[in-house]
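Excluded from the complex is one protein chain; the other protein chains are retained at their positions.
Our next item is subunit A:
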Amino acid sequence: MNLALHGAIEQGLLFAIMALGVYLTFRILNFPDLTVDGSFALGGALAARLIIEGTNPFLATLMAFVAGGVAGIFTGVLHTKGKINGLLAGILTMIALYSINLRIMGKANLPLLREDTLYTFVKDLGVPNLAVGGVVFFTGVALVFLIGILLLKAIIDWFLQTDLGLDIRATGDNSKMIRSFGANTDTTTIIGLGLSNALVAVSGAWVAQYQGFADVGMGIGMIVIGLASVIVGEVLFGSSSIFRATLAVILGSVVYRLVIALALDAGLNPSDMKLITALIVIIALTVPAVAKSVWKRQPFRATKGGRGDA
């Protein structure tokens, strides 16, 4: 395994936090939330600014969580109380956040050189690489990330099994039914959006610290990357239960980064990656449907062939 693939696994695990957030809105709430592009950059911008000003990186990341939650709640209120179409509510928050993020950073790009960040903290832990026969499969950093993301997955799995979690899931599944059992679907939608964007912002904060800078454009296309992770994960690893679906999202995020790394390795430009991302989502969405219809037609073809007139 070369260095690029190690990096891809580490990145995949960090972006998986964002993908889990997208899973919460896109799959659980059945709400296409475009706030993500804005809240991801918001997390990165806020964490970078706070760290540069000397805030502890843990606290800075926690602040990113809170700020992302507020952004999600804002979208939720626009949609439920302001009766704005869900897609549009997300876009409005996203575009508003672009200006807010520039305000937070003061300029379009904030480098985190020589700052103490969560990434330097993880590296300093000195966890050894996981190597078999001299080939490194997991870097020590990736192992720490993996433990962290599995812990987060466990918390999300637990949350979705609680009474409140069941209400949020039912809101996306059958909102008429859950209202008749006494849940306020406005509230559950707002909570779901808040949690989702809080996770997305944490992911942005981590990525900024990992790559060593925050950039106002770092969130562009993030919703599509999140969708790619969710959908690729579901296609490859299944989604029959919550436990399995969240695991699939994490693995989907890693697979996505590996595909991107391989595409770069094959000589494509980094600027081509948005195109690759869109293609991955299109393929992941259409291939199962096409495969199904081909599979259905097969017995028919076989009989035709059997008669010798094919």
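Note that in this section a contact is a pair of C-beta atoms (placed from the backbone, for glycine too) under 8 Å apart; a residue touches a chain by one contact, two chains touch by 3 or more; residues count from 1.
Here, contacts and distances are computed from a predicted model.
Enquirer: For the complex's missing chain, which UniProt name, "Beta-ketoacyl-ACP synthase", "Coenzyme PQQ synthesis protein D (PqqD)", "ABC transporter ATP-binding protein" or "Cytochrome C oxidase subunit II"?
Expert: Record says "ABC transporter ATP-binding protein".
Enquirer: Among A:Gly72, A:Gly165 or A:Gly233, choose the residue that contacts the chain missing from this document, as touch is defined above.
Expert: Touches the omitted chain: A:Gly165.
Enquirer: Which parts of subunit A are in contact with the chain that was left out?
Expert: Within subunit A, the residues that touch the unshown chain are 159, 161-167, 169-170, 173-174, 176-185.
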